[in-house]
Every structure is written in structure tokens, then in C-alpha cells.
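Only a single protein chain was left out; the remaining protein chains are all shown in position.
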Amino acid sequence: MSQAALSLSNDPGLALASRPIGTVPVRLTINGEAQALDLEPWVTLLDLLREGLHLTGTKKGCDHGQCGSCTVLIDGTRMNACLKLAVTLDGCEITTIEGLGQPGNLHPLQAAFIEHDAFQCGYCTPGQICSAEGLIREGHAHTREEIREQMSGNLCRCGAYTNIADAILEVMGQEGWE
Amino acid sequence: MIRFDYARPTDLAEALREGAGEEVAYLAGGTNLVDLLKENVARPTRVVDIARLPLTGIEDTAQGGLRLGALATNTETAYDQRVQARYPLLSSALLAGATAQLRNAATNGGNINQRTRCYYFYDVATPCNKREPGQGCAAIGGVSRIHAILGTSHQCIATHPSDMAVALAALKAEVRVTGPGGDRVIAFADYHRLPGDEPWRDTTLEPGELVTAIDLPPESFPTNFTYLKLRERLSYAFALVSVAVAMRLEGERIAEVRIALGGVAHKPWRRPEAEDLLRGQEPGREAFGAAADALLEGARGQGGNDFKVPMARKAILRALEQATAGTPQSQTDKRIA
């Protein structure tokens, strides 16, 4: 490691690298369960869910708010978990795909996605479903065209879009929408 | 992502104290800053989380306008009944931007302070004067498809990516800011700047200053308006060119008109002299063409974005027609009205 030792002495990034920074206490309710956590400020909600809490249903597709795979509900509103620092969410309620429904106790959207084959590889699916749940709660979409536009924040490379719209329309119908 | 100290002030005074100094970033919705942190473009040593400050409401102003809290979300603003009824141009522009998820998180103050999408600005492996003063601009002579055709400098050809800001420019909004030097109000036209020799400065905000609200003036253009956005796909893409038109007709003539362009410059692009050409005129392609030419006077492509010049001209004409006819562009039905 002579190389490393050599570079250690005159590296301007060194002070930056080792500067001590404390953690921040954060209270979150995740899928109904209260959690008291001490977090470094730069941990995103997405990484906290996936790595810290092993809730890997929320997917990382781009990590930059450009695909929607990490969509979760924060206080009932759909957002990209990758763009939220977890410390900023103190006191918030977070619902992920795991909280929406489980095997044997599927949420209507989960069942409709299966019925309409609204996914192939399944990677964007939890985000699509959480986004659809957020969309229904928002109440701004009533037609297929409006669903298309308001679901456009969820990319699907397998191209299941038409089936996703069918699934959402079906669930909206069940709930007296459309 | 750099490591930073985190502060979560609960009142404005505390926020300004925390926000003083170099290498500090205010964090609200996070949709742009967290992205930039991950790209190592933003490298603050302290992040001040202002999301808990009481700047969230949307209120009527004494003058008959509307005050949009800096921390009201884009979604709250777009669907606010007063905004929809009185300032449908703003609602439309907001709904043309980003996605439902992003609008749910993004705030009004954050929206107008978002940074350019220039490929080079975002890629720290390439030189960029906006990111690192003095490095040079790799976009000039590079992949310039999304870059500016107006108001560029030899240092920077970036565009401002906001849709909301384009509408605010057309509405002649005012930006209310507070800071170490006290409160001030900035006319929207003066809020964003051209790159010039200081491309790292997007706005005229001073260090430590914070946007508290955006004021919409009483004149709201509820009938004759449009926000027309052309992009690479039909949703979830930044504008190649967008046009906001706010118009008031009196009889057969245009009594008042504003035209603002997005995607073509470092700031929402307006030229009052182009609008002057239309005031008092009967609407029509000839008059619209003269105004478009005046608005685009001096427009010049960088090679990869040469198409934006004719695209902008055609989009201006169409947008003026949409506004005149009272048939604004739908942000859902993708057919261009």
C-alpha cells in the first residue's frame, strides 16, 4: 500500500473525508410500524428501506428521480424515495409495496396487476402499484388518457403500459371511479 | 455524495442563521438538490432543511393577486382552485412539468431555483464553467441538442429547465426573498439571469438569501392563454422548446400579451418589444410572425440544436393561435390544439 501511503500526505480531500459528522434521530412509521432510527443525514429513504430495513420491494432503477421504480407513499402521497433524505421525513408515515398488500392479502391493485399481466420482469412493478395507489387517492385521473399522463412518472422497459392502464382502470371501476 | 451537516430550523430567523456562510445549501422538496448531491455536482458541507418553515400556504393578496408560498408543492399549486380558475396558465405549466411524484415533492421555491439539465454540468468528468468556474464549457462544440439558442455567452450555453418559471415570467410574477440583508422583492424578469461571465450564478439571489413566496399580480389571463411544450417524448421530458402565452383581448384586438419561452435560454425568455408589436393589433399569423421574429431576434444554434430556431418560431405562432382562440394546450390530450 505504498501508493496509498504516498497519496495520503498531500491529498486535499483528506480533511473532508474524515470530518466527523453526527447522526440524526429520526422517527418514522413504516408500513404501520413505528421506527426510531439514528441516521446519517445523507442516507436516502430508498437506501434506508433497501439496505437498512431490508424492505427491498421498493426498487432502485435510476436513483435520480428519472424512472419512478422507487415510488412510495409518504403521508399518503406518492413520491420518489430516491430523492428524499430520510432525515427530512421525521414524523412521516411511509407505505411501501410491502405495506400495501401481502401474499394472501393482496391489495386490489396488486391483484389487478396480476390479472392483467401488467408487468413482465416485475422490477418497476412495486413503483407502478404504489404510484397507481397515489394516483387513485389524488383523484385527478378518471380516463385512460389521464391515467397515461399521470402514470408517466413510472417507466417500464418491458413495455407493459397498456396492461397497467387496464389494471388501474379496473380498480378505479371497483371503487366507483371512471 | 458528499457528507454534510444537517440542520432543520423551525423558523425563518434560525434558517437564515444556519444558511449563512459558504458551501451551504437550502433543502426543500429535494427533487433537484438530492439529485445533484448524488452526482457530486452540489457539494455543500451543510444542508439546511427548510421544509418545516411556515411558508406553505397559498393566499390572496391585498392587491387582488395570489401569493404562492415557497414551500407549497407544485401539486398543491397546480390543483389549487384559485390557481386553476384565475391563473390556469400556471396550473397548465406545472402539470406539463416532471411527473406526479416529483410535483408532489417539489416546492415552488425549489422549482424556480432548479439547475440546468446540461449534460456537461451534470457529468463531473467533463469541464463546465457553471459547476467549476474557469474549467471551460464542453457543451460548446459538444452534444448541444438541449442547449440554448438565445442569450448564450462564450462561457455557457445552458438552459433553465423549469416549466413553471416560464409561466411565471409571462404572468410577471414577483419573487419575495429574505436574507441577511433583509427582505426584498424581485421582478420575475430580473430573478433569473443570463450566463454572461458568471455562468455559475443562475439567479440574482445573494448568498444566504431564501425565497419565501412568489406573488402573482392581479391580472391573471384566465381565458386567453396556453402553455405549449415540445419535447422528446410525450411526457416526462424536459422542454426542447416551450411557449407560455398570456393574452387579453378587447373586442377584435389584443389589449395585452406576454410571450415567454422555455428551453431556449438560461432564463425564461421574454422580450417586451416583441409583445409591443402585438398590443393593439388584430390577432393573425402575420402579426404573430412579426412578434415571433422579434422575440427570436439573434437566435443562433450551436449545431446540435439548430432546429430549435424554427421550432421556437412555429411553436410561438401556434401558441398565440391557441391563446387567441381560447383553446389552450391540454397537458393530457397530447394532440396539439
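Observations, loosely collected:
Order as written gives the chain letters A and B; numbering starts at 1 within each chain.
Everything below uses one rule, namely that contacts are C-beta pairs under 8 Å (C-beta built on N, C-alpha and C of every residue); 3 or more make two chains touch, one makes a residue touch a chain.
In this text, contacts and distances are computed from a predicted model.
Matching "histidine kinase", "Raffinose/stachyose/melibiose transport system permease protein", "Cupredoxin domain-containing protein" or "Xanthine dehydrogenase family protein molybdopterin-binding subunit" against the UniProt entry of the left-out chain gives the name "Xanthine dehydrogenase family protein molybdopterin-binding subunit".
Note that the undisplayed chain, when the full complex is considered, contacts A, B. Remark: the omitted chain is touched by one listed residue; of B:235, B:302 or B:324 this is B:235.
Those residues of chain A that touch the chain absent from the view are 1, 3-9, 11-14, 16-18, 40, 42-43, 47, 50-51, 54-64, 66-67, 69, 96-98, 101-104, 106, 108, 110-115, 117, 119-126, 129, 147-149, 151-152, 154-165, 174. Interface with the hidden chain, as seen from chain B, comprises residues 1-3, 38, 40, 117, 119-120, 122-123, 125-126, 138, 141-143, 145-146, 230-238, 240, 307-308, 310-311, 314-315, 317-318, 334-336.
Basically, only the chains that are shown with their structure count from here on.
Inter-chain centre distance (chain A to chain B, centres taken as mean C-alpha positions): 27 Å. Contact residues on chain B toward chain A in their complex (touch as defined above): 1-6, 8, 27, 29-31, 34-35, 37-39, 45, 47, 49, 51, 75, 79, 98-102, 104-105, 234-236, 331-334. Contact residues of chain A toward chain B in the complex are 16, 19, 21, 24, 40-42, 44, 63-65, 68, 71, 77-80, 82-85, 87-88, 90, 131, 134-135, 138, 140, 145-146, 148-155.
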